[in-house]
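A single protein chain has been removed from this complex, and every other one stays in its place.
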Amino acid sequence: MTGSVRLSRRPLSMASAARALAGPDLGGVVVFAGRVRRDRRGPARVRAIDYEVHPGPALEVMRRLDRDARRRYGAEEVVLWHRVGRVPAGEIAVIVGVAAGHRAPAFAAARYLIDVLKRTVPIWKTERARSGRRPRGRRHPPTGRSSG
Amino acid sequence: MTGSVRLSRRPLSMASAARALAGPDLGGVVVFAGRVRRDRRGPARVRAIDYEVHPGPALEVMRRLDRDARRRYGAEEVVLWHRVGRVPAGEIAVIVGVAAGHRAPAFAAARYLIDVLKRTVPIWKTERARSGRRPRGRRHPPTGRSSG
Amino acid sequence: MVRAVRVLLFATARTAVGRRELEWTVPPEGIQASELARELATAFPKLAPTLRASRLVRNGHPVDRPTTRIRPGDEFAVHPPYGGG
Partner (left out) sequence: MVRAVRVLLFATARTAVGRRELEWTVPPEGIQASELARELATAFPKLAPTLRASRLVRNGHPVDRPTTRIRPGDEFAVHPPYGGG
């Protein structure tokens, strides 16, 4: 069931994720969505984040995370979706979802997936201010986050 | 914003919960849904769970949980919905959802809400087998769970 | 004149009594919560074990002390251990 791993240039939907996590014996469902935040700390507001990806290796790592969630946590359905390209503030950049028999493993697996995804999947982000450029006065690395 | 607390005789939807948790500076959204499971341990399968509620005190405790999630965890939007009456296997009995600036408080608050809801909100469940009665051979208390 | 307490029975308390709700006559000056519980256990012996494990709730608020007075017109609920979710 690694069809649940996806890189997408189109908006992501929590409703679609919930539909992908159905199953009559799956009592606990946890869905996490990371949204692009307007950054309030800098002189310019973040209007969007550009997500860059190295697709082959990214999908390979995501499929490994999917397998880990099933083996280690007993996740029975997994959603691991990341948007790429420009994502406007307020929209969803990443969704992880897990359905399991009970709530404890569902929470644990979802937390594992998002934490490890951020550290190990070859995806990078660049903030964009209103002009479409990086916010003025910012230093690298960008500090705006979708879900921190 | 305690309008997010709800007892409902109608089906609950994760999509509606996700819509209730929008906000441009809310980077982390966690939604938990507890579904009625068919119980595989007894001699008869669970086909539904009847949820009984004492509405006034239940809503009062749920509003307190909502406030706790905001104060202790920085949750900025909260969803705390419980279905009452007969809920067929596979359908959602409870949804908790949290939107916060970042993912860590969103996960912590969602976990807090479902754990404390189960222990402190005056809601009770009775399993129903295919016949509409409690599964044969079962002892009180019922062991079927929506989310363990 | 109201002379009764409205008793609400949930879950195992309901099945022990066979009803969701009772009108229970009490003296005009009321009755202690523990005494009302004892009267109910006497009238419905199957309710006794559930009562021992339950929280008693007066007008929507948990009864903290057994001496809390329940008066005519009050709602008195028997809350077995909760099990939502």
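By letter and in written order, the chains are A, B and C; residue numbering begins at 1 in each of them.
We take it that a residue touches a chain if its C-beta (ideal position, glycine included) is under 8 Å from a C-beta of that chain, and two chains touch if they have at least 3 such contacts.
Source: prediction; values computed, not measured.
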(request) Counting contacts across the entire complex, name the shown chains the missing chain touches. (result) A
(message) For the chain not shown, which residue from A:Tyr51, A:Tyr73 or A:Tyr112 touches it across the whole complex?
(response) A:Tyr51
(message) Just to verify: which one of A:Val46, A:Val98 or A:Ile114 makes contact with the chain not shown?
(response) A:Ile114
(message) Across the whole complex, list the residues on chain A that are touched by the chain not included here.
(response) 34, 51-54, 56-57, 60, 82, 93-94, 114, 117-126, 140-142, 145-147
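Heads up, the rule we're going with is that only the chains that are shown with their structure count from here on.
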(request) Name the shape of the chain contact graph, picking from line, ring, star, complete and other. (result) line
(message) Taking each chain's centre as the mean of its C-alpha atoms, which one lies nearest the mean of all protein C-alpha atoms here?
(response) B
(message) As a quick test, compute the distance in whole Å between the mean CA positions of chain A and chain C.
(response) 50
(request) Provide the C-alpha centroid distance between chain B and chain C, rounded to the nearest whole angstrom. (result) 27
